[in-house]
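All protein chains but one are shown in place.
And now, chain A:
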């Protein structure tokens, strides 16, 4: 039985993955919500990336190990909490990714390595904070040419109603 174009499109849609970078900014909530709504309305999955800061040079090896462990645990806790939120909206468990290093470099490296990711979703910082945020600035400026997937920028000031409308 031959697949119709519509069916093909539907499968493709289900396979697409929206990547949201989980940082500590207030606008990450908006990016996450947008990605969830798009995934729910149009099919697809959500992936959450948390970049953990590498442990600085500490005099004691044991302290360094403990520190790395605690950071990883914290990241896992945060991601599983957000994962539950995502599941509530989309009905599917998101892909949880934890990497260690500099956020921008790790994000670009992930996009290069992981072919599953189809769209990167970032939310811009609210007005009056002097720029859209470091990742957007980097990816639309100097590092724009290294981007391997389309980038969606969600205005950080959108409320739930407006988000529903644009998704």
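In this section, a residue touches a chain if its C-beta (ideal position, glycine included) is under 8 Å from a C-beta of that chain, and two chains touch if they have at least 3 such contacts; residues count from 1.
As a working rule, contacts and distances are computed from a predicted model.
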* **Absent chain [UniProt protein name; select from "Probable membrane transporter protein", "Quinol:cytochrome c oxidoreductase quinone-binding subunit 1", "Phosphate-specific transport system accessory protein PhoU" or "Sarcosine oxidase subunit delta"]** => "Probable membrane transporter protein"
* Hidden partner chain, touching residue among A:16, A:40 or A:71 -> A:71
* Structure fact -> Cross-chain touch to the chain not pictured, restricted to A:59, A:88 or A:159, is A:59
* Asked: Residue-wise, where is chain A in contact with the chain that is not depicted?
  -> 54, 56-67, 69-71, 74
